[in-house]
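Excluded from the complex is one protein chain; the other protein chains are retained at their positions.
Take a look at chain A:
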């Protein structure tokens, strides 16, 4: 895989660079028992977080879903120490959710019910009005496919190195 040929400003190349960097960090501390099931599971979780982080940081705050993901990642890492942080997060959702609800009732009333399921799948979806939800979903899907591609490429790389 030739990274130099990728457009340096494209989402794919930004994501891949971040993700590969994270992978080398995840793989760095090599202990004797590195293939125990527990270690493998911990590595799996770190890879998943790295994939979500790489994706969200590559998009930054340009999208509601990426801001929600960044928020969730940051809150999770501090959740043990700061209980009040979680309370602030729920207040934040409440104020924007009531704003979104007015639009849910007026527009696409039929779609409003089906959109509930989608709201749970798209980060930050609970607080979006239907228009934003549909728009954000389209971008989120594009990024998810890029994420899958990059994790797959990371796997190929590691396979090639074994």
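Couple of notes before you dig in:
In this text, a contact is a pair of C-beta atoms (placed from the backbone, for glycine too) under 8 Å apart; a residue touches a chain by one contact, two chains touch by 3 or more; residues count from 1.
Everything that follows uses one rule, which is that contacts and distances are computed from a predicted model.
This complex has a chain not shown, and the name its UniProt record holds, of "Exostosin glycosyltransferase 1", "Ribonuclease P/MRP protein subunit POP5", "Transcription factor ILI6" or "BolA-like protein", is "Transcription factor ILI6". For the options A:23, A:68 or A:127, the residue in contact with the chain missing from this view is A:23.
In the full complex, chain A touches the omitted chain through residues 1, 3, 17, 20-21, 23-24, 26-28, 30, 34-35, 39-41, 43-44, 47-48, 51, 99, 102-103, 106-108, 110-111, 114-115, 117-118, 121-122, 129-132, 134-135, 137-138, 140-142, 144-145, 147-148, 151-152, 154-155, 157-159, 161-162.
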